[in-house]
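One structure is given here, and the rest of the page talks about it.
Apart from one protein chain that is not included, each protein chain of the complex appears where it belongs.
Presenting chain A:
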Amino acid sequence: MAHDGHHHDHEEGSELSPIALRVKALESLLVEKGYVDPRALDVLIDTYETKIGPRNGARVVAKAWTDPAFADWLKRDATAAIASLGYTGRQGEHMVALFNTPDTHNMVVCTLCSCYPWPVLGLPPVWYKSMPYRSRAVIEPREVLKEFGVDLPDAKQVQVWDSTAELRYLVIPERPAGTDGWSEEQLAEIVTRNAMIGTGLVTA
C-alpha cells in the first residue's frame, strides 16, 4: 500500500503534504551530494515491508512450543537460538526471550524511544511508539492490557521490561489449550505480533 502511495506521490507532487515535500526534497539533496543510492532506499523499504516482520517471531514461538531443547536454548541464549533460524541483524543484536507462565505475564515497552526486536517482529506499530503506550505501560500495565482486551487475574504477576539498552525482548506466550498435535506451521499461524510484545494472548 505504501508503495502504491509512493509512486502516486511522485507522479503528482502537488498533492504532497508539507512534510512529504520536505522529506522528498531532503532525499534529492542527499542523492545529489552522493550520500545515498535511491535504489538502496527502495530495497530498505521492501525489506521491512515484505521480508522482516512478525512471522519470523511466530516461527520462533512455534518452535519453542514444540521443541523443548530449542525452548531451553532460548532461555539460555536467545540470540544464538534465534540466529539458528536465520533471524539476525539490526535491533536484534542481543535477544532475550521472556516466557509467560500460568503465574507471570511479560510485557515489553521502550519508554525512552521505540526499541523493538526488528529481526523477529519487524518495525514497531504506531501504538508501540506512541506517548500513551510509552508513558502508561510502566505505571498502569494492567489498564493498558485491558485496552488490548487482556484482562489478567490479580494473582497473575505482570512483569514489565523497559528496553533501555541494546537488549531486545521477545515474549514467548503460553501455548493455548486445544493445540495438541498441531504442527509448527499451524502453531505459527496463530501467534500474533501483540502476543510477542505482551499486549495479547494466543488463542486457538
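Methods note: a contact is a pair of C-beta atoms (placed from the backbone, for glycine too) under 8 Å apart; a residue touches a chain by one contact, two chains touch by 3 or more; residues count from 1.
Note that contacts and distances are computed from a predicted model.
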item	value
Which of "YCII-related domain-containing protein", "Acyl carrier protein", "Multidrug ABC transporter ATP-binding protein" or "Nitrile hydratase subunit beta" matches, in UniProt, the chain that is not displayed	"Nitrile hydratase subunit beta"
Identified contact with the non-displayed chain, of A:66, A:114 or A:179	A:114
Residue in contact with the excluded chain [from A:130, A:183 or A:203]	A:130
Contacts of chain A with the absent chain, listed as residue ranges	1-3, 5-6, 8-9, 16-17, 19-20, 22-30, 32-37, 39-45, 47-49, 52-53, 83, 88-90, 93-94, 109, 111-114, 119, 122-123, 125-127, 129-139, 141-142, 144, 147-148, 154, 157-167, 194, 199
